[in-house]
Each structure stands twice: as C-alpha cells, then as structure tokens.
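With one protein chain held back, the other chains of the complex are shown just where they sit.
Order of writing sets the labels: A and B. Residues in every chain begin at 1.
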Amino acid sequence: MSDEIILTGDEKDCLQELMNISYGSATAAISKIIDRFATLSIPAIKTISAEDLTKHLLLKLKDNKTFFISNQLINGSLSGQNLFIIDSLSAKNLANEFGLDENEQNQEDIEDIVLEITNILSSTASSKLATLLNTKIGFSSPTINYINSKKDFDCDFECNYESIIVISTNLQFENQNINAELVFMKHKKSFEYLKQQLNEFLDEY
Amino acid sequence: MKYLVIDDSKMARRMTIKSLQNIISQEFEVFEATNGQEAVELYNTHQPDLCFMDLTMPIMNGFEATQAICDADEHANIVVVSADIQEHAIEKAKNAGAIGFIKKPVNEDNLKTMLEKLDLLS
Partner (left out) sequence: MNTNNQLNNIIFNAVDNGIIILEKDLSIIGWNNWLELFTGKSEKEVLTQNLCELYPYINKQKLLRRIKTVLVTNHSTFYTMDQNNFLIDIPYNNITNSQFTSMQQNVTIVPLDIEKEQVCIFIYDNTSLSETNAKLNDLNKELQELSHKDYLTGLYNRRFFAEESTRAIAMSLRNNSEFSIVMMDIDNFKSINDTYGHSAGDTIIVAVANKLQELIRKSDIAARFGGEEFVLLLHEISSQNAMKVAENVRSMVQELEIETESYKIKFTISFGVAQFDTFKDDNNIEHTIARADKALYEAKNSGKNKVILAK
C-alpha cells in the first residue's frame, strides 16, 4: 500500500555528501561547546518502512541494554523527526564528557545532557542541510524517553510515516566508549521536496 | 595544469571539479581517486600540480595520504578539503604537509580564494 520512496544513485550520493557536510558542522559545534573531539561516521542512507525502523530500534533492546531515545520535530519544507538513540552506558560516559562526574549524575542530569546533544546535533545538521538546499526549517523542543523494555516503546512512527528515509550515523568520542545513533526521518511530502532540491543541487554541478 | 581530486564521495569530487571548471578558463586535466592509496598511486603516475584531498576515506585516510605524498615529494601541493573543520584536524593536516584548507562545500568562491592565495591562478 505504501509507495516506496526511492532515491536514485545520484540523489543518494548527493544526499550523502550533503549530510556529511552537515555533520561536519555539527561535530564542530560540539567541539566548540564542550571542548571535546567527536566524529560522526559517514551516513548510511536507507529507505525503510516504519515497521522496519521499529524492529531496528527494538533490536537494540537485546543484550540487556537500556537506552534513551530523544526526538526532535522538524518543521518546514523538510519536516520530519530526528531521533537520537544512545544506550545508558554511553549516556553516562557522555555526561562525563560534559563535566558531570560520576556522583553528580542522576537520571535527570543524564537526560538533560542527552537532550542537549540531540539539540546540538539535530539542529545543526538539519540547519546546515537546509542551508545547502536553500530552504528554511524550524525545530521543536526535543523530548526524551527511557527505554527499558518493549512496553516503554511508543511507536507512533507507524502512523505518521509510511516510508522513512533513514540517515543514520554513529557518534563517537575520542577516548570514550560512547556510541550513539542519529536517525533522520522525513515525511513523504518533505521527501518529495528533498528529491526536488537534491536534483536542483545536482544540476548546478 | 593537472589536478588530482581525492574523495570517496562522487558528489564531493563532482563539486570540486565543477567549481574548477567554472573558475579556470584554460584547459586542464583532472584525475580522480577514491581513497588515499589510489591518491598516492595516481600522484606518482601523473605528478599533478595541485591536489584536493578529503580527510575521511577508507583504506588510507587523507592525513596518511598527504603525509605519504609529501614525504616522497617535498614540493607537493596538497589542499585539504573537508567537512571536519575542527581546529586540531587543520593542525594535523598542516603537519602532514598540506598547504591549505577548504571547508566543504567547495564552491567557486572558496576555491577561487584558495587558488589566488596559492598564486596558482594564472
């Protein structure tokens, strides 16, 4: 029933490079703000169904991990949702990077820091992408959920997104075991707009 | 003039090459490499006048390739092109032998500025 979102090879290349550039801005921002070196891996671009995304997220629950998912809504022509997914241990280490030592960390503080990173990464990367594509976007305040078991999982993506373009990357900090995933989800309409803008960009080059 | 463009992203190479085409009126030759190792090989074969080197690549990254090329040829002209614009990345590139740094996306403006600065705009 869902019409597949398809990116051509060229469009995928283009998006990948644009995301790469956007991530550069995002990690530079982190570096300036907390004075720590971070890298975002080369983005892997997939178009999948909302169901598959849910499966992918639930897969993280194995191996006993608990994790945080924070999300930020994007408004405007590239509307959608950005997810930041980080396991509890990485989140604790991340809090360390932010200067919170072990005994100062409670769940609220950790959640706050995860939200902050989400804000920085998601908004910087998205804005940069928007600038590159000559368009404007706005952001909502990021919200956060602690996931302990299947029950905690509120999968409302399935209603809002038929197909999702998932641009995932791993965030890594030097000297620290911090692994996190950034996932960009786009609505079908903004996806069509995205394709359009990518092609305009490709035409310039 | 001969240029060598090194980046694992086809789009990125395209952007650099197109910008070159827009700025430079004379004819020139361009070679492309998709990783550091290829870069070293192509450099040896063609001896380009200027290289544009991405930093994050598989097999051999931009720092290593820059180092390798500059070790072999002390007159090598390598400009690093990267999305990663953190201070220490720039430092590291310089230490490896790079003579300039362009922040992605490469466009006519920043490319022209760099070429003028390097006095390679004839």
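Assume a contact is a pair of C-beta atoms (placed from the backbone, for glycine too) under 8 Å apart; a residue touches a chain by one contact, two chains touch by 3 or more.
Keep in mind that this is a model prediction, so the values were computed, not measured.
Asker: Would you list the chains present here that the left-out chain is in contact with?
Answerer: Answer for the hidden chain's contacts among shown chains: A.
Asker: Touch as defined at the start, partner being the missing chain; which of A:81, A:96 or A:127 qualifies?
Answerer: Spelled out, the listed residue whose C-beta touches the missing chain is A:127.
Asker: Residue by residue, what part of chain A touches the chain that was omitted?
Answerer: The list for chain A reads 29, 32-34, 58-59, 61-66, 98-99, 108, 112, 115-116, 119-120, 123-124, 127, 139, 141-142, 148-151.
Note that only the chains that are shown with their structure count from here on.
Asker: Which whole number of Å gives the spacing of the CA centres of chain A and chain B?
Answerer: 30
Asker: List the residues on chain A that touch chain B in their complex, please.
Answerer: On the chain A side, the touching residues are 10, 13-14, 16-18, 20-25, 27-28, 31, 37, 39, 42, 132, 204-205.
Asker: Give every residue of chain B touching chain A within the complex, in rising order.
Answerer: Listed in rising order, the residues of chain B that touch chain A are 8-12, 14-15, 18, 56, 82-88, 103-105.
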